[in-house]
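Note that one protein chain is taken out, while the other chains of the complex remain in position.
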């Protein structure tokens, strides 16, 4: 037992850090640090830079074109990406669909789709949630009926993040309405250009268009777009959901925001006082630091288990909800730090030279989602109650 | 609307305060302030002094020998009793059984028992809880079977506070085992000297003998000891439970402990520092002060409703749980203030001249009960969910 | 101790409630901000004058129907409940209080009857960039000769400033005392920039560049005591508005969990969810008690500054809890811009921060406890 970084791990971190420092365009980095909205082009341009380095499939084994890193290395890589100000590489393609294709996909699906994910030629979105199937995902109703060599899809998906950027979607659809909830669901891929798909933007209270509703009206896709077995989509989805949860902590992002928080709290106010000198505020920062420390070493412990081949189960739920709670707490502290000068999202700031305060309010509003999506924190509690405690 | 004390109310408070200042024996007051254990004699002697003044039935109407005070006056009286360092007059007789006798008792029961409560000749204890019927009171099993003109009682009661001081008990017993839970219960009075009763002391983790188990082995009491109708005991109990909840906040005691907390926090330590000068600790005090303020005006609002003849329902539950939460929070802050010098209950203190620290630890341990008894705080939540929110 | 409203108060509040239920809704608010020039319908404003809302804080001698602060706070609560967007607090509470406390006969006669009728809107321009939560920290200074004042500097967060016929601007006199001035928005040397507050409220950022104010624009001598009273009133109104909004949001959430099904049952049938709704209910009821206490203190604010800080702290804290719980229990739908929940969320964020948030006010209390050997709200 030695809970400090080995020389190899330190070297690896340094390599990643240097790559980001030298290859991440300044303009992108500055946008990220200033919490400005990024467009599709911004995301894709960074993904292509990563791909050139062979890192777009950063959690993939070598045989599929990934670097074959250990779970700890993957963790270090993601942390450095956040801290270094890189645009987020969304998990949908490389981290969610890809591992699933490796496990359940046909050779044709793998050979065609995996390279396109790495090269960012495809932007995947996730078709899981529905208006009446939020955390209770298995109650979804979107139906795929087999007609000859095609699925005919009808229904509606909700909360489709960046559905307006995506050219592809993986979705769960009900292929057998006559069996209990989880049993009649299939995992299907589709092209967003397929006739019959309508993407409706949904603006959240931060004023930003990030999620969408997607409507399916007799959308026809070939049967070969099925991943895994018919009616066994839930098995795929479950593997993927667990993965999503480990990812959801986003510790590096939290550390980045902590750093920003300290910068703001350390700024002299108009009477020369600094917020960090108020021991009451400093204690709030201290508490969040220790919360992060605990989450970090819990994460490393589980990653270490994962490396040792142990199965990580309900604890991933814990990482998800603690990670999002801490992120939300920091986003609130950032708002507290800039109050009372809060302006509406999209409104002209009093000082347009510093759009950060407004962006921080937007972040606080937007981050309410963290505790809701990917299985609400309440559902994570239910999972742990059942799986870890036998309740 | 005028949320300040009227001249009449101020005068009344002054009258109570002066009575306590002049009639409460110093030795009793000092014991109370120092959190020393009081014996039966201590309690009874103060009750007799109150009775001499006509105040033992302080919440009784004039027709039964009470002063006929308004709910607000009763509140002021209780608050002054706590703050003035008077020994607690336990609610069992005057505040729990008495109103119930007034409502459901026969003339004989009233005429005989009420004066004996006022004079403290009788010390009543409450026979409700059982080992397997805690917050789920209605699942009680102690049975009273009618045999001629007597009930024959068999079973066991738990958590009987001061059962070892009491000469009388009112209890709930099952008189019809064949109907659903609440329906077959009767409310019965008994003498603690009746053959077949065994009182077993239960020491809590504070090292103090305060509660007891009471066993009934063919205990025979006359049928005339029934209060209200046979099998309608739950109706009586319910009326009484609500009353118990309004009482349970014990705001005056909380204010007394707040005052003590401030005295301790304001004491210079060995390096001359005072705890209250640590703004982090001062904020904890500030928060608890505002919590008390909110609870106080919520209580006054409900008492005002009560005076106006409105029915106070689920909100009483709220007073109970908030009141006990706040009391527990103060008891914890007191322990924090004297830490790390914590000694076991009953152990010799390092400084026997100041037994207070040890008493404060005892109080913290003992007060865990506040959130458990009288219907746990979880049960109070269930009550509010159902009664106030329709859930 | 008297928690009851008088009959007349009850009547006015009943009619106000009926008016809002009939004439106003959250969609109205959306249209209002999207359509009207300054987010305000002056015809409707006049109607409120006729209903008696606007003059209830103003003495009959000054053309009002009051002053009746209890009633005004009841209206503030209703405004919060309905998310009614208007300069009610700014004009009828803040400006009316300052004018009544400081105005000379001419100034009162010019403005108070017009405020009471709704003919005129007067708002306070008080906050400054970087000011923080302490309203006493006014730094904008006047350079004066005896004929008046010359100003250069900025005010910000002036709610409904663009709808106002007159501003009351707070300044530092050369001797450091606070003063208040009636300012015509069209005075040369004034530049105003519009923006929206976090909840959509139309705000102004005002720059003064060698703006000259005549001596007759000055309200009284020192404005400190009058501002203390004004801020006490405004703080109580903020509390009451927050209570109204929290009450409504708690009810909306309660109704939602009763109809929203997950895992084959209404959300509201899950005990963990039930207990959270109970905690929301408890918070709101405790705040309501404090809100009426704040109202009572606002009527006679001398010596109650600490208590008002404590009340605002607790209510600000609850603003956070209630809005965050409401969103979490609604799930994604509550986060959308088109859902009412998100509007209440943003309004409660604004109210939490306005005139000092929980961290600021608990700090005030903590400081007082430390300085006074532990004497605070209780001895």
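Chains: A, B and C, in written order; residue numbering restarts at 1 for each.
Keep this in mind: a residue touches a chain if its C-beta (ideal position, glycine included) is under 8 Å from a C-beta of that chain, and two chains touch if they have at least 3 such contacts.
All values derive from a computational prediction rather than experimental measurement.
Residue-wise, the contact with the chain that is not shown comes from A:276, picked out of A:44, A:152 or A:276. Across A:48, A:164 or A:381, the residue that sits in touch with the chain not pictured is A:381. Considering the complete assembly, chain B touches the hidden chain via residues 129, 131-132, 134-136, 139, 158-159, 202-205, 207, 211, 269-271, 278, 280-281, 332, 335-336, 339-344, 346-351, 361, 365, 368-369, 371-373, 376-378, 381. By the touch definition given at the top, chain C reaches the unshown chain through residues 270-275. For chain A, the residues in touch with the chain missing from this view are 1-6, 9, 72, 255, 258-259, 262-263, 265-266, 276-279, 282-283, 285-287, 289-295, 297-298, 300-301, 304-305, 308, 315, 318, 321-322, 378, 381-382, 384-385, 388-391.
Simple rule for what comes next: only the chains that are shown with their structure count from here on.
Across the assembly, the chain pair joined by the most C-beta contact pairs is B-C.
If each chain is reduced to the average of its C-alpha atoms, the one that sits nearest the average of all protein C-alpha atoms is C. Averaged C-alpha coordinates put the centre of chain B at 42 Å from the centre of chain C.
Per-chain Cα centroids separate chain A from chain B by 53 Å.
Centre-to-centre separation between chain A and chain C, using Cα means, comes to 39 Å.
Of all residues in chain C, those touching 2 or more other chains are 362-363, 366, listed in ascending order.
Along chain B, residues 278-279, 283 each make contact with two or more other chains.
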